[in-house]
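Note that this complex is displayed minus one protein chain, with the remaining chains in position.
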Amino acid sequence: MTQHITIDPITRLEGHGKIEIFLNDEGDVANTYFQIPELRGFERFCVGRPVEEMPLLTNRICGVCPEAHHMAAAKAADAVYHIDPPHTAKLLRELLYSAFYFTDHTTHFYALGGPDFVMGPDAPVAERNILGVIHKVGLETGGKVIQARKFGHNVVEIIGGRKVHPCTSIPGGLTKGITEDERKQIEEMGRWAIEFAQFSLKLFNDIVLGNKQYVDLILGDFYTHHTYYMGTVDENNKSNFYNGMVRVVDPDGKEFAKYAPKDYAEHIAEHVEPWTYLKFPYLKKVGWKGFVDGKDSGIYMATPLSRLNASEGMATPRAQEEYERFYSTLGGKPVHQRLAIHWARLVELLYAAERWVELATDPEITSPNFHTIPTEKPTEGVGCVEAPRGTLTHHYWTDERGIVTKVNLVVGTTNNYAPMSMSINKAARSLITKGKVVTEGMLNMVEMAFRAYDPCFGCATHSLPGQMPLEVTIRDAKGETIEVLKRD
Amino acid sequence: MTAKPKFAMYWAASCGGCEIAVLNTHEKILDLDANFDVVFWPVAMDAKYKDVEAMEDGSILLTLFNGGIRNDENEHMAKLLRQKSKILVAFGSCATEGCIPGLANLSDVREIISTAFNTITTDNPNGIYPMTSYDMPEGEIHIPTLLPVLKTLDQVVDVDYFMPGCPPESQQIAAVIDLVIQVVHGKAELPPKGTVIGAGNSTVCDECKRTRNVKVIKSFERIWNIAQDPALCLLEQGIPCNGPATRSGCNARCPTAGAQCIGCYGPAEGVVDYGARLISAFASVIDAKEPEEIDRILDGLVDPIGQFYRFSLAGSLLKAAVPAWKKEKA
Partner (left out) sequence: MSNEKFEPVIIGFTCNWCSYRAADMAGTARMKYAPNVRLIRLMCSGRLDPTFVMKAFANGADGVLITGCHPGDCHYVEQNYKALRRFLLLRRVLTQMGIEAGRLKLFWASAAEGAIFAAEINKFVEEVRALGPLTWPTEFQPIASIPIMQEVTA
């Protein structure tokens, strides 16, 4: 008699997902399936649109990270027109991008990932949310989190025209530049952002790393997988979110591949399963071996942890210090423990803030030279950035008028679909075993397995109700309900 | 102590931008929390579908529903939330008029699926496509069925209010939250059912600060192909800007930043079909009389259907293109 547990919908991620857990006769986990039940069809309905609209249309793939799609699309559209935008345009785009990273990572850590750590995975449900975090760390911090989000979005608006779904990137550059006044505001906000990032790292250090229980959880085998890691690096192999070469390291940390984004199709393929609308990317040169760990399995992870693993350091000084402390604490590179993604995210938070100030103080940032008119015939192009969740690739083909004829997208979180499935599987197998009653603590720990990856939508409200209701229905093979567990 | 009224926010086929817009009301969200009990909001807290089903009918005072109706799960949730909510708001462009995912209505839905599963990086030698019901060794598992076309919320349930925008502007959302709180405390009245809330009564042109003259369009240009005058109306420079047909409420953000309005705030007051009105507006200001000359100017609009129905296709009079519904002749 097979028991069947459904978690539907998964909550606190962008979009929809559900988990099916099947138990065997002994009461151990037979298998789990992480299903994505939605498909909107961007790769189809963008065909026929002018390529300059792609930064605007693909914004709507995701309203949490539209900036990522906007930039990947902008770079792809530039590539289609074989145009290199002026230096100022690239500076402005990366500046917008750095501020966006800062906002995005802030919201994930404080409202999504943070509560599990700051309060603890076994903390009472009523406290395991942003309110609990604020009570623990103080109202002042809550206000800082709101301010951090505000500042980040303000910069996006100044350069990108709007807070959600920026509109200023066009083939050849931008539709506007920034004034000296605006630059000063951006710089000031950036300096505050660096302080806030350092504050966040200290918070993590005190509350999480200062607690042996949490450290054991992070280091435990429970949430550990040995996979390949992917990130983008600059010419010094330092992590860069906006531009560079894609670098993949193997589970031992050795460089496995380093390629220009336009060659992505030689390295990445997407495996199909008939029970979900999303595909599973894997490394072509290793091959798809199923949902397994190891050097022989083509499964790779994106995420902040992957970027740190795949790089040889951070390009700004304070972040570099944190990078070194991260690895010396966790026993060297590469780090495989998935919960360490939360810490890696904070290292990136600091880098994003430092880069923000670097760019805001660049002498060319206020130049009026923010656009060059393309003159070449449009053909085909690839644009790639590191979305906060992983490497994001946009590939467009157009006709001679620049009308899109074909689209291929490999999206940030998609890179992690196989690793997430494996993490959920392992967590469920470890937690739900013969003779054990399935408790709500177990359910939260299954959730933590996917939550660490920040599946696109890591944003939660600044305040949550006390309860985090969760219901698990256990049914027998006939579909009859054996037990209903409620956590209100 | 009286219990706080209940609040819910749900996303169907959406991008999450509406949720972010709500969060970008910053401190205002604390007012929402102080005055409401958030009972269902998948992005933020862990109430499940079962919890909604267990709620009493009409027990949720206010539900903000964003996202288009793309599959049968979206449709089920729309009907469920209608049943459980006193006030149901179609929130954002997807729910009010279909928005960008509505462009899928230009194609046969099977092509939507087959395109995604046959990209150059897709490894699919056996031509597998997703199945709504599949037998795994351990048991049967399901995913929703895509509907033939994407629908707006009011095409499946009765809607009380409409809030346009992709996403609705945060200051507009803050104003609506304030209004609802006032209503809860008996200090204000709700507008008549069916009202478009959180938006203006004019068009984007009215909020745009660029100089406008009598329009005489002699050509349409691609935005990347001109050295733009930042003070002059974009349409007058030949950039196809949708301001004339688009509802105000956004402060003309995009034209202010140098980008053409793409129409995300939906139709202006009293407009039945957004695209039809914009077609009328553009055609009216083309400066030509001979068919050949008119055609030459129109050739500059490289994607008419996208230009005119980018956000509004699913909610338009025709709703979907022929390939989305016509059975091929045997």
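Every chain is named by a letter (A and B) in the order it is written, and numbering of its residues begins at 1.
Keep in mind that, in the parts below, contacts are C-beta pairs under 8 Å (C-beta built on N, C-alpha and C of every residue); 3 or more make two chains touch, one makes a residue touch a chain.
These figures come from a predicted structure and were not determined experimentally.
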Chains shown that the absent chain touches, full complex: B
Among B:8, B:61 or B:146, residue touching the chain not depicted: B:146
Interface with the unshown chain - residue positions in chain B: 106, 108-110, 113-114, 126, 128-132, 145-149, 272-273, 275-277, 279-280, 282-284, 286, 288-289, 291, 294-295, 298, 301, 304-305, 308-309, 316-327
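Here is the rule we go by: only the chains that are shown with their structure count from here on.
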Averaged-CA centre spacing for the pair chain B and chain A, given as whole angstrom: 25
Partner chain A, residues of chain B touching it in the complex: 11, 13-24, 26-27, 29-30, 33, 37-39, 41-51, 70-71, 73, 99-101, 103-104, 106-107, 111-113, 115-117, 119-124, 128-131, 134, 136-139, 141, 143-144, 146, 166-167, 170, 222-228, 230, 253-254, 256-259, 262, 264, 302-303, 305-306
Residues of chain A defined as touching chain B within the complex: 2, 4, 7-9, 11-16, 20, 22, 24, 30-31, 33, 35-41, 43-46, 48-50, 52-53, 56-57, 59-64, 66, 81, 107, 129, 146, 149-150, 153, 160-165, 167-168, 170-172, 174-176, 264-265, 268-277, 279, 281, 288, 371, 373-374, 395, 401-403, 408-410, 447, 456-457, 459-465, 467-471, 473, 477
